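Removed: one protein chain of the complex. Kept in place: all other protein chains.
Coming up: subunit A.
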Amino acid sequence: MEDESAASKCDFSNDSSCSCPICLGPLIQVSYLDHCFHKFCFNCILRWTNVVSGNHRTPISSVKCPLCKRDNFSIIYGVDGTCFQRHYVNANVEDCFILSRAHRYRLQCYYTEQGFLEDIFNILQYWKSCKYNQPNNWLQSWLTREIQALTQEEDVDIIVHHIFGVVKALWTSREQKSGINVPENKQEEFKMSVSEAARPFLGARTDRFVYEIQLFLASGLNIEAYDAVYIQRLGWSSPGVNTEVSQNELIDRSTVIPYLYIFDDDSDGNE
């Protein structure tokens, strides 16, 4: 954000840090190379990357910075303080992991008001009716996607394993003392254990994550059906359909509510 405003401010100054070394003009859509962090216009560095890979017969995974010659593997762009996007030099790497539309929709959910789905998926009812005694087959996949979206990392197996393990332990322990605990206590126990397990990885988004996981369990639906209901309620078009329009819509929403959740860790503990 800073860079964009800086670039527009100092068009006329001679400061080379404000102009793109490729077009020599003011930076448009500031982008960074992932290792040396030199700045370019997104289109300029993308074109150069394409030229370089076009000169090689086999796909390349890195491109040398035009300024410092360091090897870089991706272009970072669209930095808005909350998230950023990445273009990998090697398209195959890009196929492996980049936040998919489904991931982005999940991430956007964390910017909405909590509770607008409770008339459909009743969390309290879920605990009262002891539905948790039927383990949810889709929870692990759901957790993987959710944590990928929140951490913007591909390899989240360890975190998923950890959190899923905590949930499973709760399920089994609940079976043992199901006669003793009242539903509210079980819910509290669940909330405490899961947030304890998740907080080191998710920081200030933990509480909402614990809410979302209960919402998913309460729905009793598989991931596709759950997404369909969620997205319909949000009033967004579903992922995969009419990508251009809905993508802009998603981006709009993220800019309307500029929470910097990821960086809120410290304040969280004081509250």
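Here is the rule we use: a contact is a pair of C-beta atoms (placed from the backbone, for glycine too) under 8 Å apart; a residue touches a chain by one contact, two chains touch by 3 or more; residues count from 1.
Everything that follows uses one rule, which is that contacts and distances are computed from a predicted model.
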Omitted chain (choose from "E2 ubiquitin-conjugating enzyme", "Ribosomal RNA-processing protein 4", "ATPase, H transporting, lysosomal 21kDa, V0 subunit b" or "N-alpha-acetyltransferase 15, NatA auxiliary subunit") - UniProt protein name
"E2 ubiquitin-conjugating enzyme"
Touch with the omitted chain, as defined above, among A:Cys23, A:Ile60 or A:Ile120:
A:Cys23
Note that subunit A touches the chain not displayed via residues 21-25, 44, 47-48, 51, 55, 64, 66-67, 69
